[in-house]
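Everything on this sheet refers to the single structure shown next.
For this depiction, one protein chain was excluded, whereas all remaining protein chains were kept in their positions.
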Amino acid sequence: MRPNIKIPEKYRVVIDNDACISCKRCIKECSYGVLDFKDEKVKVKDGCVSCLRCVIECPTSAIEVSEKPSQFAPHAVFSPEIRRSIISQANSGGVLLSSCGANAEYMDIFNDILLDAAQVTNPSIDPLREPVETKTYLGRRPGKVVVDENGKIDLDASETPIVVMDMPIMIGHISLGSISYNAQASLFRAASELNIIAGTGEGGLHADFYPMAKNLCAEVASGRFGVTSNYLREVSCVDIKIGQGAKPGHGGHLPGEKVQKLISETRMIPLGTDALSPYPHHDIYSIEDLQQLISVLKESTEYKVPVGVKIAAVHNVGAIASGIVRAGADFLTIDGLRGGTGSAPRVIRDHAGMPIEIAVSAVDQRLEQEGLRDKVTLCASGSIRTAADMIKCIALGADVVGVCTSAMVAMGCTVCQQCHRGACSWGIATQRPELSSRIDIDIATRRIVNMFHAWNEELKEILGAMGIDSVESLVGNRDRLRYIGPNPRIAEILDVKHSGEGWG
Amino acid sequence: MSKRSENMMIDAGMRNDLGHPLDYRELNRRIREVIASGEDRLVLMNVMGQRYIASATSNPRMRIEIHGTPGNDLGAFLNGGVIEVFGNAQDVTANTMNDGRIIVHGNSGDITGLAARGGTLLVKGNSGYRVGIHIKEFEGKGPNLVIGGYVNDYLGEYMAGGTILVLGLEVEGSPVGLHVGAGMHGGRIYVRGGLEKHQLGPAACLADMDEKDEKVVSNLIDQYEQAFNIKVDRSVPVSKVMPLDSRPFRGHYDSTTI
Partner (left out) sequence: MEHDYYRSAALSLPEAPRVFAEQSYVVDIPDQHKPRMGSCGIAGCINIDGSLISGAKIEKMITTMSERENGLGSGFVAYGLFPDFAEEYCMQFLFESEEAQELTEEVLGNWVYMIKDEKVPTYPQRSMNPPFPLVWRYFVRPKKGTEAYIRTGLSEEDYMVRLVMSINDAVPGSHCVSSGKDMAVFKGSGYAREIAKFYDIQRYKGSMWLSHSRFPTNSPGWWAGSHPISILDWSVCHNGEITSYGVNRKLVEMAGYKCTLLTDSEVVTYLWDLMVRRHRLPVTAAAFAMAPWYYRDIERLPDEERRLANQLRITYKEAFLNGPFSILVGRSEPAVTMIALADRKKLRPLVMGVSDDGNSVYAASEECAIKSVQGDASIWATRAGNPAIVKVGEGIVRRGTEAPFLGAIG
């Protein structure tokens, strides 16, 4: 018996030989070794992941990649996907890895939510003519302005460390290591140009990126890679990463082969060693320990920058969030289960956590009940794919949304979910120099800037249509949402009325 | 009094039998009756907030004098004739005016001259927000709006044609608010006493006055001086606001098929 059973191919690659000019570009572009040149023709081997690099780069559009119809006998319960997983695990005996966000058919609640617009009783606003503001702050708010005995406002006593952003968008934490130098440089430069914040991810900050530190949020995760006093003082804010939506309760593992010179220097670990982020922070076994880490970070940064905490959305997220705010976090990031990753066990990616729509509403409601909502900035991430998702997420309760995957799609990523293999043909999730050089930093920066600019314009269009001229008036304004999905219980949990229900 | 002279004057004020001023529907019905009778002069006394006065009047020889405070939408859809107000006008005066002339010996409120495409409006004093919003011109015909004092924000918003002149008489500093010409894509705004760049809205820009502009401004000042019997000091420099482009927001949209 063969030790391994072959798993049927998922994608079919067809070369149009009439159109092909045999330039062999596709063969060079394919980082998965699928294409070959034999008998004066491009030949297709197994292993296509549908990254579309060859399709898009082919000068004569001679390549077509399509999903192969399943060859498995139809079965309503044992889907082809499940059978493929079982075969693969029987071959390897391993934990299935994957990347990008959850690929299970969980309800996409964003698509079940409709936005309001102004008609008659209030005027809508044309954002091209009249100002619609999207400036957003990140950090702790004092709750009230301090007024002295003479009735005068004491500004020094009222101000708290705050980061100003021109859009309610943060590019999420993506470490150098999980993505290439060029990809991270593009994200950071785009953040600077847009005056928003980008997360560093847990990998420290490469020396070249320090000039952009004012638009960066330093991640302090369980591995503490690259965390130095200088790093903490240069950035605009600091984020303690407890978990991420794609793999709640899980740590990180950057395999040694990716830890090359660049990564080694930035993470401050020897060349070629695995970089392991422990599952928990081993100085945080409870909420009072978290308070300790928040406090030491504030002390070390002399109370000049906001310190936040990022958690994966899990079932008790409301109570955990309130504990985190009480522990002193200035901002709080909730990452929903559809959030992306460079590598995660598939079983966790697809089965643990909760959707960001429910989590952000639950946290917003809980913080309100406890009288804490006006003290903290709430960031939400986990598959904010479009401006529509962003707007709905803000209306559900987020001050700021975190975006990762879409920013990478702007650079070329096609969400083929092979990041964990380190062979990204688009030069993003890879440390192979011949691949990462495929990213032209100037072009990629422009593309990311374009995308977020367009999102922000769409945000203003929607705000204007709702008769709102500044984004803070949408935050948690669930009155302006209606639910149109199949499960009214979700609407109840979201604290959103059903479509057809009026105002009062 | 003869029937004719009775028609020439309507007292719109407090009616003891009703306990409140003449209702606007009755007032406007009677105005229309007078116009239909061939009269070309009409005086309204004690006007107190009645709306829609003389709306859609078309007779180019008609002259209506108003004493008091006419209500919103004075002279809406005006298509000819002269309305002269001795007092202040409220909001949306000269709404969608097509022709004719409105003279206000006082101030006018917000949204004065909304969407006008012809005619002349002269306001002796100040005016409110969004004056001259979306006025336009077609085949050489456009409205002229002259405000003697200051105007508030969003002057000439969406403006697609026509001419606005703000004189800034007895005003210290710039006589216009913020967001001047926001989204304008036609027409011209003249500001006597000037304005700074930060007062401009998107798609508007400052331009140099040329000979033609001087002539237009001079002509409008003549009309203002004549209407209110005031001398305007013509040595004060006038700034001109113009649209950057007739289609200012082309780059805003992406029409790629996806």
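As written, the chain order gives the labels A and B, with residue 1 at the start of each chain.
What we mean here is this: a contact is a pair of C-beta atoms (placed from the backbone, for glycine too) under 8 Å apart; a residue touches a chain by one contact, two chains touch by 3 or more.
Predicted model, so just to flag it, every value in this text is computed and none were measured.
Within the full complex, the chain left out of the display is in contact with A, B. Contact with the chain that does not appear here is found for just one residue of A:Asp374, A:Asp442 or A:Glu492, A:Asp374. Across A:Met107, A:Ile162 or A:Ala423, the residue that sits in touch with the chain not pictured is A:Ile162.
When you scan A:Val55, A:Ala118 or A:Ala388 for touch with the missing chain, the hit is A:Ala118.
For the chain left out of this panel, the touching residue among B:Gly68, B:Gly142, B:Gly156 or B:Pro243 is B:Gly68.
Seen across the whole complex, the unshown chain contacts chain B at 18-21, 23-26, 48-49, 51, 68-69, 71-72, 88, 90-91, 107, 109-110, 126, 128-130, 152-153, 177-178, 198. For chain A, the residues touching the absent chain in the complete assembly are 118, 120-123, 125, 130-131, 133, 135, 137, 141-145, 147-148, 150-155, 158-159, 162, 368, 371, 373-374, 466-470, 472-480, 502-504.
The rule is simple: only the chains that are shown with their structure count from here on.
Per-chain Cα centroids separate chain A from chain B by 53 Å. Only residues 154, 157-158, 179, 182-183, 201-203, 248-249, 252, 254 of chain B touch chain A when the two sit together in their complex.
Interface residues of chain A, counted against chain B in their complex, comprise 126, 128-131, 454, 457.
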